[in-house]
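With one protein chain withheld, the remaining protein chains of the complex are depicted in position.
Chain nomenclature is as follows: A, B and C, assigned in order of appearance, with residue numbering initiated at 1 for each chain independently.
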């Protein structure tokens, strides 16, 4: 695929004006921008938190705290109510069928590991394969690699088109009757590509192959609906969707959850702990062994509130325009090369400056409090394919605006002035 | 073992007076007691949080937030500094040798699962056994049961003495050359027993058997020092030591950590993700795949601050006296039966009311905002041994005082008045 | 909470009707397990059937006041009922206690104290334990709500 591209969308300045509630306006609700002013273009790594999320966590500890599911006193009932309300909120947020299809985890990584070790491993048959794409994050690569190495399966990576999208034709060849599971990213955290997963999922389903979608980068940035996607599993993290750290979600179609085995064993997941054998609870509880991160769920509810009030589709429209604007500016700048040229892109762009190492770029930008990311973005296999060890990545969320882009461009020019 | 006992320690009222900084005084620092007044005797399930911990989490999100380890900009460096400082603070808190012996996990449950699947499984040999005690929490039972079932090992449970302590003599017979690992609880969450683990650990070590200690109930209640214990692994949770939910610790002797394999696969844990094989980072990073619960670590630091300022040994002395007082009162009450009679007890007591189901007790107490716990306390095998399906458990922490005990006793009398 | 521990409930829990310590010797008797793994409550129900007729119901086991009183009342109420009637009764009971509480087709006055449980959702399983065991027996193919 070509590293250089000609991505260019005309910025409609008036449309941007029409969405002034986002950007500078909404940024006021994120206290970190007041307390430690900076240009934050690293939301793809983790997003900042609105006051409301921070308050929800504090309030939970200050007024509603107790153990979950474990006791009969009032404190506990209130905390449990909030925790289970969180399940329902997530259910509706992603369009699941019932709350019991929602499992709370520590994050995307844990969600995918649960599916890999609890669902895929018990289904292993000889000659089987697992299909991922060439643009997966390590979280959606290493667990599958581990399984394949351990059990002698083949790990198939769907190659990318020149534009940087999952190659649909290749996908339909690689996913076959022997595929145990297919695990694909919805939005690439390196290229920003929005993959059109529907045809691939349809093909997989025609062969009864279940599909896991890694929604870590798409959640909160676009409407992620498990019915529309028709995926069988969906994984995402709270911390990238304006929510707290340490909490994430695994959605699974209930019939698959019933087949899935626990991966973490502990309290609150068994019906009956016998000396010889134990009987596990029904989903989702059997997957939530141990004391849950209840404060994280309280904060996640507030994050969903916030996203729904701002409107995920507003955020998407706004950020699409802002991203186009950023890409325009980067394109117009000499010696800047942008990675990939997908039909649809969301929230981020990777680029390199000619003859200047990405770490130097990020470091020098950091000096004037402009936060972008330089690195392999936990996607070493992809970067190796592209022949680039590391890139710069600038990513946005609802609180960014044109001034941030201007600061970025000024910063890039300053970086160049150091070296050229 | 006898369910009824004659546990009785004289309450030294003056000594209690001398520690007035705890109890009522320190309770002011826990906002939940102002916002939702209640008598909280369920700290063994989870503890309440001082304002300082709540503030530390808020402050982290509001002024210090960024991704961990992943980027070169300032925000990220600050967050990473705090996260790694947390590692050092835990290191000192439990007397580890170096920060890299501290792994952050989601809690005790996850810590034990990591050791079970990452350390014990790769060491499995035919005819091997795993030794636990008869008083383990499900978190320190189910993972081992799973392994034993799956790989055909035998799971040996060290029986208890009549007083409710791990039977040392039996332990020295059950732990043998074929033992892969021994996993024992320091303080029982059902009986309150403080087990004297040193002789058992010494015996295990004489046979090169590594020992994991479940410190979920002891941490924060007594000085837990891994050098003094000479344990090889130690597991505990933040939420039971006045800290946030969703964060826990696994300590491991570095030489053992080097032998341990990752159990969760994802970002930030690999040096090199190759298509065929991947090379993992050194401990502790290889065990911390995925974005960490950094806000949880920030809160945990504040919890350690708080505990160290109050003084863990003060808390221990204070709570030992309060517990004796509570046991005195319970003993003196007709129709109350106390479980176990160990030489040393910490923080909690299980009891039953004659002919009144524990759930009715807890429910009726709950009506007047007295929170105790009724249930099997995630220790079904133990309760089956004792022939009691469920018990009442009252547990304390530094914020409890004599008034709480009085309220409990009044409540118990009220319960009896309903039924008798 | 006094409301949940209504005198009826206390009374039935203290001296339950049709309670027995040990299982009956009778091999003909239908034995149902009502086990709540969440709290450890465990009753065994014994149905003495005469064709479609429930001649007598007894129970043994261990549980909280609420579940015990409910089971006691149920044994009283089902005695002498036909299966069809029992199904209606159980379904009405569930409606009254769990759903919207709307006008049941049968008279359920003595169960009214249990409606208080709606204010204590964590105790709901205490109320439904034996009901559900009976529903599962009479209507094995029916999905519960």
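Everything that follows uses one rule, which is that contacts are C-beta pairs under 8 Å (C-beta built on N, C-alpha and C of every residue); 3 or more make two chains touch, one makes a residue touch a chain.
Computed from a predicted model, the values in this text were never measured in an experiment.
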item	value
Missing chain: touched chains present in the view	A, B
Residue among B:77, B:124 or B:163 that touches the chain left out of view	B:77
Residue in contact with the excluded chain [from B:92, B:272 or B:413]	B:272
Among A:23, A:128, A:366 or A:381, the residue in touch with the chain that has been omitted	A:366
Interface residues of chain B (partner: the chain not displayed)	72, 76-77, 80-81, 270-272, 279, 281
Where the missing chain touches chain A, by residue	356-360, 363-364, 366-368, 374-376, 383, 389-390, 418-419
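The definition used in the following text is that only the chains that are shown with their structure count from here on.
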item	value
Centroid distance [mean C-alpha coordinates] between chain C and chain A, Å	48
Interchain centroid distance [CA atoms averaged], chain B/chain C, Å	39
Numbers and ranges of chain C residues touching at least 2 other chains	120, 123
Contacts with 2+ other chains: residues of chain B	359, 363, 366, 374-375
